[in-house]
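Missing here: one protein chain of the complex. Every other protein chain is in place.
Naming follows writing order (A and B), and every chain is counted from residue 1.
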Amino acid sequence: MSAKRPHRWLQAGVNIAFIAALLTAISFLPPDTSLSDRQEAGVLKVCVPPSYPPLITGNPAEPGYDAELVAAIAGDLGLRLTVNTLPAIGQDFNPRNWFLTRAQCDLVAGGVADTVQTRGFLQTIPTAAETGWVGISATGTMPPTGSIVGVLPGTSGLDRLALSGWLRQQGLRAQLLRSPAQLQSSLESGAIAAAITERFVAGTIDLKENAFGLFWLPESIFPHYRMALGLWKGDQTLKRAVANALDNLAKTNVLNALEARYGLDGAIASTAE
Amino acid sequence: MSSPIILMRGVYGVWLREIMRATRDRGQMIGGVSRPLIWLLILGVGLNPYFRGEVYGEVRYVIPYTYLQFLFPAVIVLNIMYTSIQFAVSVIWDREFGFLREVLVSPMPRALILLGKVLGGSTVAMIHGGLVLILARFADVTLSLEQMAMALGLMFVLAFGLTCFGVVLAARVRSFEGFGVFSNTIILPLYFTSSSVFPLDPALTRTQTATAYPEWLVFLVQINPITYAVDALRGVVIGFNQFPPSYGPAVICTMALVFFIMALIDFGRS
Partner (left out) sequence: MTPRRGSDNGTSSAKHPNAKVPAMIPAAVTVEDVRATYGTKAALDGVSLTIPRGSSFALLGPNGAGKTTLVNILCTLRRPDGGRAVVAGADVLRQPTKARRSIGVVFQDSSLDDRLSAWENLEFHGLVYGLAPKIRRERSATVLALVELEDWRDEIVRSFSGGMRRRLEIARALLHEPEILFLDEPTVGLDAQTRQRIWQYLDQLRRERELTVLTTTHYIEEVESADMVCIIDHGKIIAQAPPEDLKARYGTRWLHILPRDAAATKAILARYPAAQKLGSHSLALPAGDDAVTDAFLAEFRDSLSEIRFQEPTLESVFLSLTGRELRDRADGQRDAEKAAGKRGGRR
């Protein structure tokens, strides 16, 4: 009865487009109230450790990468920043032991590694900072079998068991170091052939110019951890807003400047296995 | 006109008809999509706060994802399960209303008729599953094109196996009404014991599993093939596997093969 000849896929296409549009619209519904709550209060609460250089330094003139980052984020979101300093943060590998509560923190910064264990507790937004075990030696490589290697475990929660196992396997003798100062003096005196510590700790040690080289331990055994900002699981809208703010900061080159300022942009040599 | 081309035309024809029938009916499509909405929106959002994990001292939720992210791949699987198994209604329909005879008197081999039909059903199920991917943003899941392609591939093979399973069921059920009841009593238990709405993590928390769940439930989850399908899709979509990553695809492919052969035997008899 009709002169028109609709294309055979027309109806199907219309239906699929209709449903796709419906779902797309629904996907923009906010799944929770985390962002609107913060906006109502006008405050973004951030928990940081007292010191975790170079992410948090405790020095007001140069407060650290993460400290400046969260301040910039709060600025982008139009929220006032409140910083709560919790000594427990970063003291331990497991963020469950940091005594965090929702009342104190919306955001956790300075010492949150983007690991599976962390993500079991918090959701994370990785930042430019990266950490892992690094070696320091005069040659810039691991010393030969039988040498003594100093280890300064630090507090970032890198896998110490894997490290000691690996050292044993390499036929190296490990010596536990207590502080960056001890690491420096032992290296310089030659008491140890090399030192192994966490990347950020290594960055703070003021070694003699060009006398020692930094290198990553083999990545296949010791993964590098990206540092991250931590948010509570389920705070989806807040997380999206923070990620969005980070994008804005990257576009305006604020991030690049911060990375350069805290020495997070330099490359460290990798070792072959 | 070589023979393979003729046969492929036939398979294409049967496939095309299934797609046409399914996509033309907007009600059916909305019905297919309302399930993920209910699951993700209501259940996912509703339970999300209870899986936040900030209550210290007690391990509430050890999976490194939010509940919405965890649920998301399972909702895709649920959608595929429904669409695939309900596809059997189309088989019963053809049988009851005589359309089947139109195909059976054609020179097409029965195996290819079945293949075309099952491919059509799986494509429709894959579309229904794929539509859920649109909600990825809502669940805070980011997908690369590669991940999407892999997910769609897995979804298709899964849909193929389940569609064949539906055909096998259809051969044993005579009426539409009976099939509705039957399929629900099969789909829902399979879904709930597939580690879809709660995690069962043998690698990380053997002891936790044992303290959290009774043996029989753990057993049910472990023998349920859908568990591995959900796991495979989780591996692709959110990068989380509870079981060795090769299990999922292996189970999905085995299902597709076994059920197709069973469907072939049943269909040849009709």
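Operating definition for what follows: contacts are C-beta pairs under 8 Å (C-beta built on N, C-alpha and C of every residue); 3 or more make two chains touch, one makes a residue touch a chain.
Keep in mind it's a predicted model, so treat the numbers as computed, not measured.
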Residue in contact with the excluded chain [from B:M20, B:L43 or B:L257]: B:M20
Candidates B:G10, B:P36, B:G130 or B:P199 - the one touching the absent chain: B:G10
Selected residue (touches chain absent from view) among B:M29, B:V45, B:I76 or B:M108: B:M108
Footprint left on chain B by the chain that the document does not show: 1, 5-7, 9-10, 12-14, 16-17, 20-21, 24-25, 97-109
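Operating definition for what follows: only the chains that are shown with their structure count from here on.
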Interchain centroid distance [CA atoms averaged], chain A/chain B, Å: 37
Interfacial residue positions of chain B with respect to chain A in the complex: 19-20, 23-26, 29-30, 33, 37, 41, 44-45, 48-49, 51-54, 56, 61-68, 127, 131-132, 134-140
Complex contacts: residues of chain A adjacent to chain B: 8, 11-12, 15-16, 18-20, 22-24, 26-29, 31-32, 96, 99-102, 116-121, 123, 232-234, 236, 239-240
